[in-house]
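A single protein chain has been omitted; all remaining protein chains appear in their positions.
Entry: subunit A
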Amino acid sequence: MSDLEKFRRETRAWLEANCPPEMRRPMTSEADTFWGGRNAKFSSEPQRVWFERMRDKGWTVPHWPTEYGGGGLDAEQTKIVRQEMAAIGARQPLVSFGISMLGPALLKYGTDAQKKEHLPKITAGLIRWCQGYSEPNAGSDLASLQTRAESDGDDYVINGQKIWTSYANYADWIFCLVRTDPTAKKHDGISFILFDMTSKGVSTKPILLISGYSPFCETFFDNVRVPKSHVVGTVNRGWDVAKYLLQHERAMISGMGERGVGRPLGQVATDSVGSDEQGRLEDAMLRGQIATFEIDEAALAAAAERAVDLAKAGQAHPAFSSAMKYYGTELNKRRHEILMSAGGVDALEWESERSRGGARPRAWLRTKANSIEGGTSEVMLGIVAKRILDLPGA
């Protein structure tokens, strides 16, 4: 038996013994996600058990070095852990912007001290991070951001406003883009800096979304003092860090759909629409839509798998995450259109108990942000056109 087969056998056995049955069922709402942080609460005992076992094994982030609390696994082994988790429908024990966004950027651009300080707290779920990129007048054109950081001795003093900061009101720390040189060309005067959300001068105000949720905030900085040692990478070269992080964010968002989790769409539809004598979904057009959707979904899963294998083989294009982000988010929107269509009028209930507080329509509305957050679909297509296809610039 090869080492990898042995590893697979051991992984399977370990997961079998350690993943509580409750953590192998599809999530029913966002509250089922464990985000970590100083004020983290577990929504259930099995959730706590599952998180702690995975943390102790280093598998909240299997591929990070063990010295930071990761599992120290190589790409092949990480793939096996993912596959075996997927095979039993195991949930992610910890979801965090620290893992999917900041961590990769710190591993590449952080100082030793920054890595030692922050990475172990991310793997252990102790600090919850938020992302301070967008501003009211800097969305797709992010590099036009205006939040200023002025040098004052060993500190920067930060003033300005961010918007759309997801979970800023729950987050402990922020990774933030600030302008450190207002005279430079727009991409050249930006720095990437980290600070505590409890710092004096930081305040947040939630934004209500069409889904009725408000996990997004306006975030204000009023003379916030941050030590200069908190800059990641070179001062005024923050755009490099920001872009690198965005690649990871986009890869994360493209995989965010409930692919392969939850009841299969065909069954969900059969439950509400019914089927004919031959066992086919009563609504032939809907049946066709679902099947076509599932074909695209399976193909995207293969592409996601291939993207990892290409990266490992050194054949990946750095902008490919934009391609995946585009397709993954458009597909997830399609999934929710189908779910709404399959549910018919039942899916329109907004506040009843039966509808679990309108879970389905709220989730449907939430997915509309998928093709906006982390860079819009139009921006993704622009990146693919210019960077991958090398089409002439406008």
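In this text, contacts are C-beta pairs under 8 Å (C-beta built on N, C-alpha and C of every residue); 3 or more make two chains touch, one makes a residue touch a chain; residues count from 1.
We take it that contacts and distances are computed from a predicted model.
Participant: Hey, which one's the missing chain according to UniProt: "Acyl-CoA dehydrogenase", "Multiple sugar transport system permease protein", "RNA polymerase sigma-70 factor (ECF subfamily)" or "Biopolymer transporter ExbD"?
Facilitator: Going by its UniProt entry, the chain not pictured is "Acyl-CoA dehydrogenase".
Participant: Among A:R9, A:K41 or A:R306, which residue is in contact with the omitted chain in the full complex?
Facilitator: Answering carefully, the residue with contact to the hidden chain is A:R306.
Participant: Write the list of subunit A residues that the hidden chain touches.
Facilitator: 264, 266-267, 269-270, 275, 279-281, 287-288, 290-292, 294-296, 298-300, 302-303, 305-306, 309-310, 312-313, 315, 320, 323, 326-327, 378, 380-382, 384-386, 388-394
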